[in-house]
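Okay, handing you the structure first.
One chain of protein is taken out of this complex; the other chains stay put.
== subunit A ==
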Amino acid sequence: MNVKRNRMRARVTNTLQVINSITQLKIGLCLLAVIILLALFAPFLAVYDPFALNDDLLAPPGSQYLLGTDGLGRDVFSELLYGARTSIFIGVVAAAISGVLGTLIGGLSGFYRGKLDSVLSEFVNVFLMLPTFFLILLIVALFGSSMLNVMLVIGVTTWTGNAVLMRAQAMSLRERTYVKSLQSIGVSKFKILTKHIIPNGIFPIIANTTMNISGAILTEAGLSFLGLGDPNLVSWGQMVFHGKSYLVNGWWISTFSGFAIVVTVLAFYLIGDGLNHVLSPKLRDIK
């Protein structure tokens, strides 16, 4: 029992040391912790209902409305808190979809090699060349802009990076002795892929998926800014768009909502980049 606890403690200290040694990771995690806390406690922190309209149109930031009100009298601070939930949820789910797809396709391609690999690799090459944002835009415009659609479309169009990474991982892992031994004792290929190759090669995909959360949040914000966000949600992109019409007499609407996007995207971006540094000693030199 004691040995186990000691080992746990050693692992925790080790993790903390790694986090501490990589500046990006440290700053990113701190930022993210604050954002998540704000989003979690939104109902307690928000002074007003983010959807509630009132007569104080375009009230400047002050003691009554911390960050002012927008053109319809909604409290900007409360909107920001609820917007964090939308952004993070869409970003995480979309990136997770792209992570799973990329891992499976890349894993199959790199582990099985042969014809399957040629076909899948060409597929990835073609997908890499498609103008993703426009494709997303087109699909969302045609099929409707519900949150589910937005997440699915972002996920399904952005998995290529993950597939490239996983393929490289699988190709190198399949040459390892333990994989060869598993094969020689007759373990099925699919089982080796799911039980050994993917778990052992997943780390770069985790780092990349964290970066993809940033990308997905930016894409969602862009879509909302173009009027293609889910109309039933509070979204930062929609707030920036709304504030665009009030740039002169209500600068705070666009400014604060855009700033929220920047901070959140930055947090995930720094964490992803930090994880990449943990992974590769070569990058650790570049920093």
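Assume a residue touches a chain if its C-beta (ideal position, glycine included) is under 8 Å from a C-beta of that chain, and two chains touch if they have at least 3 such contacts; residues count from 1.
Note that in this section contacts and distances are computed from a predicted model.
Considering only "NAD(P)H-flavin reductase", "Peptide/nickel transport system permease protein", "ATP-binding cassette domain-containing protein" or "NADH-quinone oxidoreductase subunit E", the record for the omitted chain gives "Peptide/nickel transport system permease protein", by its UniProt protein name.
Which of A:P43, A:P60 or A:G227 touches the hidden chain is settled by the complete complex: it is A:G227. Among A:L193, A:V265 or A:V278, the one in contact with the hidden chain is A:V265. Within the complete assembly, A:L247 is the residue of A:C30, A:V47, A:L72 or A:L247 that touches the hidden chain. One chain of the complex is left out; on subunit A, the residues touching it are 24, 122, 125-126, 129-131, 133-135, 137-139, 141-144, 214, 218, 221-222, 225-228, 237, 240, 243-244, 247-248, 251, 254-255, 258, 261-263, 265-266, 269-270, 273, 282, 285-287.
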